[in-house]
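Report on the structure given below.
All protein chains of the complex are present and in place, except for one that has been dropped.
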Amino acid sequence: MAEEPVLSLADFRVSFPTDDGDVLAVRGVDLDVGPGELVGIVGESGSGKSVTFLGVMGLLPKSAKITGSAKVMGQELVGAKKEVIRSVRGENIAMIFQDPLSALNPVLRIGPQIVEMIQSHRSMSKSAASEHAIELLDLVGIPQPKTRARQYPHEFSGGMRQRVMIAMAIANDPKVLIADEPTTALDVTVQAQILEVIQRIQRELQAAVVFITHDLGVIARVADRVQVMYAGRAVERADIDHLFIKPTHPYTRGLLDSLPALGGERLKPIAGAPPNMLNPPSGCAFRARCTHAAPQCANGDMALVAFNGSETACVRIQELVTEGAL
Amino acid sequence: MTETISPAGDVQLPDDAFDADQAEGLVTSVSPGRMAVRRFRRHKLAVVSLIVFLAIAIIVILAPITTRYGQIERLPAIGNKVGNSPPSWKAWFGTDDLNRDLYSRIIWGGRVSLLIGIAVAVVSSIVGTAVGAIAGLRGGFLDDALMRTTDLFLAFPTLVLLLVLRSMFSSLKWLKWLFGDLNSIRFIVVLLSILTWMGTARIVRGVVLSLKEREFVEASRALGASNSRIIMRHLIPNSIGPIIVSLTLAVVGAIVAESTLAFFGFGIDPVYATSWGGLLSDAKGAVIVGRWWLVVFPCAIFVLTILCVNFIGDGLRDAFDPKQDRSH
Partner (left out) sequence: MLRYILRRMLWLIPTLFVVTFLAFCALRIGTDPLASFLKQNPRASLANIKQYKSVNGLNGTIPEQYFHWLRHFVTGNWGRSIKGSTPVWPDLKHAMANTAVLGLFSSGLGIFFGLSIGIIAALRQYSKFDSVSSTGAFVALSIPPYISAIVLQLIFAVYFTRWFNLDHPFLPTSGIYPPGHHGFDLILRVKYMILPGVVVAIQTLAVYSRYMRASLLEVKNSEYMRTARAKGISERRVIFRHALRNALIPVTTFAALDIGAIIGGLVITENIFGYPGMGVFFLKAFNNGDYPQLMPWLVIVAIALILFNLVADVVYAFLDPRIRLA
């Protein structure tokens, strides 16, 4: 990557202590996101994709143990003082959530909620901040922004609420925008509009976007690069075209096969369930569900290695490609 | 590689909301019953309370063995006192004005109070569960009537209600078959049950209303199951947690209500029996003259018992409803 990454994770780990031991939710994730890039993070429930970025933002419960490194614009956040993290989030890194209704404070008007975001990082008068909030609402495509700013969240539709969340997140021109399943709770038609807004924001503000989703279809539409996560680790990282045409991990292959194809072929769901994160298996965590599993899958550190222009954690990738199994 | 990209494809994997609470669920697949026992055991005060309560219950049940004197047996003079003597080896908790052993009387009284508590709880749970389940399932007039009546009853101070109802029921001669004699144990149990069942009914109604919309109930209804079958097979097994919790709370409610009545002189007539309420009522008169033992011992045992049952109820609530926070 030519430019300095705006977000950089190295060996990022999150665990939650429970009575039965630590649940290892994230087990060493690396990721570099360049300026203005749109990176998709894909994985199923419990793969640690949301936990990773909530951890970066410092939004996990206090009991969460976070190690490794997470840098935003070169500023290390793991182990940083609360004030440092606070000054970075909302300013350089902002986040939008899955359910915009519960993510907005129900008893405050929309305008003041955005103004609060602006004023906590900029010394700006209240009227100027209100003015700016209205511009932001306009920018994300909310009609009559002046009137709408005086309304409460419950007076908005789902898609409009998500636009409000986006307006709030970009209030301070963040360099990184983390979108945690922003379209999952929305209707398909509204999804497309929200994706369009996010892409426009990315272009116009030159913000890098980390797009977390379990929906490969959505990823295909917006992302430049994709990182596939499984059981708290990255299993494949590739450009979007590579990933869809030549996946280099059996799990990615499985995800693609479980997409409904236009041709009418029946879906092939991945058999089995993700492993218990209390005692994740050593070696490849996917091997219990993998049709290509072999003895050597139980060994190794499963780091990503370059292969055919992608990066993969599969140790048998060479053999599988030769066999034509992928 | 012949796969075509389908950009509109949707892989609806479950969402990724992961937090420490859910981590518990990921651990292993344990049966709901064992999970409940496990959560109950985590509530340490509830476990301690259960042990203490069982100890009290055993002592009280085995009263003929654990007491030292009869319930109304008068002791011979202790020292030169023939009444109101402070704690001594002859009477561990002291004696009352008729020189009866307080220690023994507390145990005898516990029999009466626990009997009332459990009887009222059982009666009102059965009635309350039945009415609540039907009201929740049927809705309509019965439901409205239940809610309006209980609203009215719950709004008024309990003591006022108890006194008014007590005097009314005791005057209605044709209810004598149900109530028995005024201020007998049966009278108190029936009176308290009439007031207590409504709370249970409201709780069960709430649970039924929320369960009613769930798929398994809809499914069995679609398969043509009758209301009574749905209640017996689906609703009651699924609302057993809240019912048990309200049962324990009803035990406390009844014991406290009985002693409140007794405290104001409307409790069980000493001709029939003496409950803890009766002892507390005696304690009232012992305060000003400073006979501390007549106050301290009955109050302590009474509060200890109430506290234990409350903690057990709290532990059960945690056990059956994992969503509630479990910090104590």
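Each chain carries a letter (A and B) given by its place in the written order, and its residues are counted from 1.
Convention: contacts are C-beta pairs under 8 Å (C-beta built on N, C-alpha and C of every residue); 3 or more make two chains touch, one makes a residue touch a chain.
Everything numeric in this text was worked out from a predicted model, so none of it was measured.
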Among shown chains, those touching the left-out chain
A, B
Touch assignment to the omitted chain, from B:W92, B:Y272 or B:W292, lands on B:W292
For the chain not shown, which residue from B:A77, B:M168, B:A219 or B:I240 touches it across the whole complex?
B:M168
One chain is left out of this view; which of B:L152, B:L178, B:A219 or B:I240 touches it in the full complex?
B:L152
Missing-chain contacts mapped onto chain B
45, 152, 155-157, 159-160, 163-172, 252, 256, 259-260, 263-264, 280, 283-284, 287-288, 290, 292, 295-296, 299, 302-303, 306-307, 310-311, 314, 325, 327-328
Kindly note down the residues of chain A that lie in touch with the hidden chain.
54, 57-59, 82, 86-91, 94-95, 97, 99, 102-108, 116-117, 120-121, 152, 154, 165, 168
